[in-house]
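Just one protein chain is left out here, and the rest sit where they should.
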Amino acid sequence: MIRMTTADAIHLALREEMQRDPRVLLMGEGVATKRADLVRDFGAARVRNTPLAEAIIAGTAVGAAASGLRPVIDLLFAPFLAYAMDALINSAGKLRYLSGGQFEFPLVTLAMTGSAWCVGAQHNHNLEAMFVHAPGLQVLMPSEPADFKGLLKTAIRDQNPTLFFTDMALLYQEGEVPQTSEHLVPLGKAAIRRVGADLTLVSYAKTVAICMQAAEQLHAQGIAAEVIDLRSLKPLDEATVLQSVRKTGRLIVVHEASGLCGVAAEIAALAATQAFDSLRAPVVRITGPDAPSASSWALEQAALPQADRVVNAARELVARGTSGSNTNLHIA
Amino acid sequence: MIRMTTADAIHLALREEMQRDPRVLLMGEGVATKRADLVRDFGAARVRNTPLAEAIIAGTAVGAAASGLRPVIDLLFAPFLAYAMDALINSAGKLRYLSGGQFEFPLVTLAMTGSAWCVGAQHNHNLEAMFVHAPGLQVLMPSEPADFKGLLKTAIRDQNPTLFFTDMALLYQEGEVPQTSEHLVPLGKAAIRRVGADLTLVSYAKTVAICMQAAEQLHAQGIAAEVIDLRSLKPLDEATVLQSVRKTGRLIVVHEASGLCGVAAEIAALAATQAFDSLRAPVVRITGPDAPSASSWALEQAALPQADRVVNAARELVARGTSGSNTNLHIA
Amino acid sequence: MTATDSHLRLRQLETMLLIRAYEEQLVELQRNGAPGTCTSVGQEACAVGVIDVLESRDRILTNHRSAAHLIARGADPGRLMAEVLGRVDGYCGGRSGSLHISAQELGVVLTSTIVGGELSMAPGVALAQKMGQGEPGAITAVFFGDGAACEGVFHESLNLAVQWQLPLLFVCENNQWQAFVHRRETMADEAIASWARGHGLDTQRVDGNDIEAVQTAAKDAVAKIRATGRPQFLELVTYRLRGHFEPDDQAYVDAAELKHWQSRDPIHLLREWLLGAGLADAAAIRAMETRVRARVADALQFAQASAWPEAETLTEYVYA
Partner (left out) sequence: MTATDSHLRLRQLETMLLIRAYEEQLVELQRNGAPGTCTSVGQEACAVGVIDVLESRDRILTNHRSAAHLIARGADPGRLMAEVLGRVDGYCGGRSGSLHISAQELGVVLTSTIVGGELSMAPGVALAQKMGQGEPGAITAVFFGDGAACEGVFHESLNLAVQWQLPLLFVCENNQWQAFVHRRETMADEAIASWARGHGLDTQRVDGNDIEAVQTAAKDAVAKIRATGRPQFLELVTYRLRGHFEPDDQAYVDAAELKHWQSRDPIHLLREWLLGAGLADAAAIRAMETRVRARVADALQFAQASAWPEAETLTEYVYA
């Protein structure tokens, strides 16, 4: 194990995979400037600064992926994906299917999102659910450096187009990362961060830490919360979520993204359709509001699910068993 | 009442609103060619063929909407919205909020989707849930001519940016439409198409008819199904859905769009969080698969939720009360 | 004009006749409810003239209007028709239908019916070639229309190809129509090439209905790409003689303009030229017409005999 930040874990994953496979190349606005060491070690042909044009960066990556290369593109901030939607959703997500399996798209798209830097809704938009809904794409959103490294490496080796989201708030947080260059985290496997029998907290990215804080506080109050970090939003580890809900009978889903048709809706629906008989209380969603992200630090904080909200919801569920008052706690 | 097709109802709504308000204008690839009568009656300045460039059609509409006009843009088929995402999601959906309320975007975007014409996933992609998830936007998807007219008229008069989806399969279906030019259907109000006490079927667009067929068959078997046509996906009529589920205790959500993070997930989550105590059986989702739409007629049919699936699921729910086997019936 | 040339032109005429017969057969099926298509009628010389100068190692991207490109590249009309009808023996197992037919085995890749889609992916295909994937010295040709040139990604694609020096041939079939909108309503200038020149690209603009002009320009452009590794731009001025998507009554089309271009039908022009130059006689051409009709009849039989895809296969090929 070695201690490093999320940013370093991502960089190391890129370096190791470029080292391992000469077909891996990196493209984006400033990747060659910001990762000069990779240019030095792997050459300018494999680490390319691009024009400021997301549609052609993504489209070029799709074309290259179908032609024998394994591109990783850095599109910087999630809202900029708006310019790359055709390449990602209509080409990468559909042309394998529409061609009857003639093409594969080993392609990873990097983007940052999430509150932390007071940059506002045109840099901070948790739109990962849109890609979960789109067919043919995979979506990853880890919460700790070891997974950032291990999942990114797996995604680069995978044959399917993958969106890899980095929660800005986690970029400079440190964690223990296995030293081996073969540290691979499988896609579609959630991580149980804490075991507990009384209720299940499901989350991903920065709000996993919120759930861990809440679980700590609940523990002090005699409530044992199980905390599941999805990590991989698609493929989704339905089995781990269902197993936990069938055990605890209580489910709270927490994320920063807004609620409507978000990942929390999917998890709640999963429980309502496939673990109904085990549910002892209403499912609870604690999500960001149906609003763009404001820049103001005060509003960024107000939009973010906080541990006390999770704690209060959890206590209510455990206390009242199965009473049915509103348990759809969108922030604000 | 007068009998007309969905296509005619849409055209009439456009004509009436252009007649009523000189600020309404229509833009798109071929709108002036296909709606020549509107050019004749309202002038070429208000009915504009555009270059083949969705990003600038939508962006221009956003700029015009904030500057006193009331644009309606026809982007033809839903997958083409991929080129308009920045204008719709980052500009129309966010700039009112980010500017502290300085702008309003009275803007309607038309697009077709849904199986029927064997055109495949680059013309047929039910991606409405992506826009439901995005803040600041409204999403409408009616099932009958009267609502196509009444909801489109309301949307054109509304101050918020609205996505208006037409299910291709409905385009030439006929229905009774109120003759008055003041036939306005409110946003955010679902329609109860059939009253029943045993279970609730929630749907929208072409699958409403599937649910009505199923309800008919269930009636013959002594099961009274209530059928709710959402019509407006955002704002969403949570009250009507919850009231029905609290009454029947059983919920099946049906749509053609794929399931993950789709509207059915939102409705199921709604029931699990806010009508849990009334639920007597697992919620059921019957949706399209997590796959692009194939062109082949045979596969188009296979992807579409059919009445017998709804009937079987309904009978199972009523029969077994609250048994908890898999009730997440994605097609295939 | 050498013997080989005359032999080549005869072969090209037969290919153009085959494309025409194939598409007219589809139009007939569509009168009885078969899925619609965007035909290449009137643009056959563009496809045949350019594709005849490409080699098997090269890659081709096309769009919704792909039949001429595919047949010129040697696609089997039977498998094409099966695809249009959504049957398992189609090039894409029926998943594509007419609008996004790829045939990797022929080097026709990543066909997209999203206008501009092919332009967004083509630089990546050429980049892979430049970086050593596929056969050495291979190039990529991307076929697109005047409408696609109005999409922003056209500009992005040209800029990247120039800046990264990609072996990419841009082939714009300017057929004067963008679905139901005439080109003049969408562009101030009638030449797409003037936009391309703004990018510092070598451009040629030739009569797309004159196969000799098309092939000469294409040969020159391809030679330059192989020699320099840099992109070239070819604008072929032509006309969409039928509707946008069958069935289409063309009520919105200016009759005089259509008539003018009908008189310049590329098949007509080549046939007259061959007859006039004494390189073919009426009998030889009648024989050709008989052969292509027979091939199309076989194709139809093959396609209609082909099975529908099984419902069980619905979710195959979504993920690798």
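When the chains are written out, they are named A, B and C in that same order, and each has its own residue count from 1.
To be clear about the criterion, contacts are C-beta pairs under 8 Å (C-beta built on N, C-alpha and C of every residue); 3 or more make two chains touch, one makes a residue touch a chain.
Remember, it's a predicted structure, so these values are computed and weren't measured experimentally.
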Q. If the full complex is used, which shown chains touch the chain that is missing here?
A. A, B, C
Q. Among the options A:23, A:46, A:94 or A:123, which residue touches the chain absent from this view?
A. A:123
Q: Identify the residue among C:54, C:82, C:126 or C:150 that touches the chain left out of the display.
A: C:150
Q: Mind listing the subunit A residues that contact the chain we can't see here?
A: 29-30, 33-34, 49-56, 79-80, 82-83, 117-120, 122-123, 289-292, 294-299, 301-303, 331-332
Q: Kindly note down the residues of subunit C that lie in touch with the hidden chain.
A: 150-156, 159, 162-163, 185-189, 194-200
Q: Mind listing the subunit B residues that contact the chain we can't see here?
A: 23, 25, 45, 48, 50-51, 53, 55-56, 58-69, 71, 86-87, 90-91, 95-106, 135-136, 138, 159-160
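What we mean here is this: only the chains that are shown with their structure count from here on.
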Q: Report the most central chain, judged by the distance from each chain's C-alpha mean to the global C-alpha mean.
A: B
Q) Highest contact-pair count belongs to which two chains? A) A-B
**Q.** Farthest chain relative to subunit A (centres taken as mean CA coordinates)
**A.** C
Q.
Averaging over Cα atoms per chain, report the distance between subunit B and subunit C in Å.
A. 37
Q.
Please tell me the distance, in whole Å, between the geometric centres of subunit A and subunit C computed from their C-alpha atoms.
A. 42
Q) For subunit A, which residues are shared contacts with two or more other chains? A) 86, 90, 97-98, 135-136
Q) Which subunit C residues reach two or more other chains? A) 94-96, 100, 112, 114, 116-117, 152, 318
